[in-house]
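In what follows, a structure is listed as structure tokens, so that the remarks can point back to it.
What you see is the complex with one protein chain gone and the rest in place.
First chain written, first letter: the chains are A and B, and each begins at residue 1.
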Amino acid sequence: MVLAYLTALLFAQPVAAMQAEAIQTVAFRPVANLDATDTPNDAGRSIDISWDLSPDSARVKRYEVYRAESAKGPFEKIVEFLIPTTSYTDADTLLRNKKDYYYRVDVVGKLESRASSKIAGPAIAKPQWFNRNRLAVLVFALIYGGLVILYIEFAKRDRGMFVRRIAGLDAIDEAVGRSTEMGKPILFSFGIGYLTDVATLAALSILRRVAKRAAQYETRILVPNYDPIVMTAAQETVKQAFSEAGRPDLYRESDITFLTADQFGYAAGVDGIMLREKPGTVFLQGVFYAEALILAETAHSVGAIQIAGTNMATQLPFFIAACDYTLIGEELFAASAYLDRDPQLLGSLKSEDMAKIITVAIIAVVSIVGTVGAILASVSGKNEILLSLGEFVNDLFETLKGFLTTS
Amino acid sequence: MKFIKWLTNIDRRIIFLLMIGAVLVPMLFTIPVPFEVGEPVQNAFNAIDSLKPGSVIMLSVDYDATSYPECQPMIVAITDHAFRKDLRIILLGHIPTGLPLGQEALERAATEYNQSHKAEYRQAVKHAGEELKRHTAGYQGSLKSAAAEFDQEYTPRHQETLDGLVSDYLEKVDSAAVKFQKHTFEYWEAVKYAGEEFNRHASEYQKRLEGGVREKNPGYVRILERAAAEYDKHVTEYQEDLGHAADQYLKRYGIDFVNLGYRPGVVAIIVGMGREIRDFYRKDYQNINVDSLHMMADVHNYDDIATLVSFAHGTAVESWIAYAGARFGQQIIGGVTGVVAPDLYPYLQSGQLAGLLGGLKGASEYESLIKKKGLASRGMPAQSTAHILVILLIVIGSMAEFALDISKRRET
Partner (left out) sequence: MKRTLPLIITFLAGVFVVVTFFIPREPFGSLEQRMLVWASILGGFTLLLGIDSLIKHHGRKLARREKDWFYSLVTLLGLFGTLAAGIVTWAKYGTPLELASLNEVGGFFWVYKWVMVPLQGTMFALLAFFIASAAYRAFRARTFDATLLLIAAILVMIGRLSMGVIPATLVLAVLLVAAGIHRLLIRKPVFGAILAVLGVGLGALVLAFPQDAIRLAPQVQEWLMSVPQTAARRGILIGVTLGTIAMSIRIILGIERTYISST
């Protein structure tokens, strides 16, 4: 009897232990394949961690990520996620380069029951010298730069480089003449661009040409400005142009003023000037936003002829509808080359065209590859040859796309 | 023929006049235009409508004055809806020049709500006041009978003093209400102050009553104290009734809505609020400590916020989705300009956005759902008539030109 009792005791323990174990295994399974590596293409002090979700993800309340400087710990929690996540970039400011770090991911369920993953590490954060993601940009930049230099050399040797007519630029002299005949001033507006905008720089070269003609015909030129630096550049340009035309006495600095640095305040100011001075010609060259149409329509209402030019794709339709001549996008950038016929500038213009051809060719090739791949994927059915061909094409497409997209 | 020629070159001033008419007429005479409510807007409405009273909703102002016509009707409609459902509102924003607009919408919604419930509130306050007066009379009655019993003095002067204290108190509460029309924070400070004053004077009064008889008649003093304790309870009840009336009929700053103001740094704030809002917002927009705002006592992070609505004219909604939605599971609704809306459709389909109001159209759809026509509903017909006018002008101009051209060719 006692023996039975003792035996029962002996076996009771393991059974209880087995029961406890059984309860444990009903708890959550941890995340798997925890991986920690240096974040690529960065300035260092960042480690990428990734893992596979716990199979019990649906019942998990949250995921906690821990970090330590040695495999034995102590581990401190660095972040937690309330929804199923499989990756995290540890860019903590406390992270140091060239140091070992170890990571662990825990899943926590209701009643704070917890399951820890295996420890991953050591992971070392390192800065990189070259951002691999931007390789395509580098390649393209080198190709383009090479083209520019190449065509400039060509242009230096071959003086008669052909450039197609750009109506807006050809009309400049005629437009200035018209103003002179009417006895009205010319108005030139850079829109709301800064000197750092390429379009404003291009507009400056047009201003130089316009100012030179205006000096020769003794017509007044008004340049209201949105930005003070552009104003000083404009003043310099006009003064220079008047000197070159031999009429420095005609230069009036008070005609080139700063209005205001507010978009609609500027539009209102320019409109006011147009209505009072009634210019015969209005040039709208540079960067424009919503005020484009306001300026163009008011110019039309005072009977001026308008020559517009901008790279802002959203405003081009308005200019095309409302103005007599419009320089679209890169026609504006071509202005300095077109007006001066300097071989270096003409050469770079040609290289622009070449680069455009290359770009369009790349787009066409990649689009065709992608389309063929999509078609093959949908019609191959069970055909082995078509299936493998389709896979090849799609892989090719993905590789090209990966190479061409940067971050 | 001259007429046809004129049609090809209508004076622009006539065109402008026609445009004024096309835009104004529908706005002046609200033409009911039947339209269907789209799914994104319906989902947004349902998300807010299904919230329990007392839930917290966070509004983020991520637009500025240039998008006022499109985004302002949205925030106005949603704050109206939120107050109607007795939700508590937290306002903040990432564009400093837009926050005044958000504040304007909040205050207007609160004022309108308070105005529409003013009668009931006033009624409740008056009722509570009469109750207090009744209990004061009862208190005085027991004082009088106790005095008679113990052969002590309780004169009409005693009576008047207490009466005077009570009417003084009630008057202060009333004048505070009249002075602070918007029922802002100051009103409740004033009421609280008046209440404390009254309590002080009342206990002074009591002490004076007792002081006269303490040594001579402890029995009388005991009865006085008991009566005072009873009265105290009634006064507290009165003050609680004020609070309940306000809870029920008014929307008050600090209790039903707060404005946390602007802090620079978009992503850091969105991520940081997942842990604790006070890490970034220790004070509200008036530099009042956040912890002294009653509403914020149990609001710490996204766990305590039921829904978040971002009103944006740029990419702010995507930031909210990426950091608050993806990381912390916060429900997000977007209220964006017409230009930005198409970019957000993918998020709607994947469920990362609970609802979307796009442009003036979206705003007017929401207004029709809450059955309160605002700026957007008045604007939509005007938008259509303006479009129709432009189409007509184009067509007339073209056709007149055809006629002119044909007659010219006939002559030659």
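One rule holds in what follows: contacts are C-beta pairs under 8 Å (C-beta built on N, C-alpha and C of every residue); 3 or more make two chains touch, one makes a residue touch a chain.
Small disclaimer: the values here were computed from a predicted structure and weren't measured.
Of the candidate positions A:A68, A:A290 or A:L400, contact with the unshown chain belongs to A:A290. For the chain left out of this panel, the touching residue among A:L95, A:A245, A:I328 or A:L396 is A:I328.
Looking at chain B, the residues touching the absent chain are 10, 12, 15-16, 18-19, 23, 33, 35, 65-66, 68-69, 96-97, 99-100, 103-104, 259, 261-262, 285-287, 342, 361, 380-381, 383-395, 397-399, 401-402, 405-406, 409. Contact between chain A and the unshown chain involves residues 41-44, 127-131, 134, 137-138, 141, 144-145, 148, 152, 194-196, 198, 201-202, 204-205, 208, 225, 227-229, 231-233, 236-237, 240, 254, 257-262, 264-265, 267-268, 272, 276, 290-291, 293-294, 296-297, 300, 311, 313, 316, 318, 320-322, 328-330, 332-334, 336, 344-345, 348-349, 351-352, 355-356, 359-360.
Note that in this section only the chains that are shown with their structure count from here on.
Rounded to whole angstrom, the centroid-to-centroid distance between chain A and chain B, based on C-alpha atoms, equals 40 Å. Contacts from chain B toward chain A in the complex involve residues 12, 326-329.
Note for the complex: chain A touches chain B at residues 81-83, 301.
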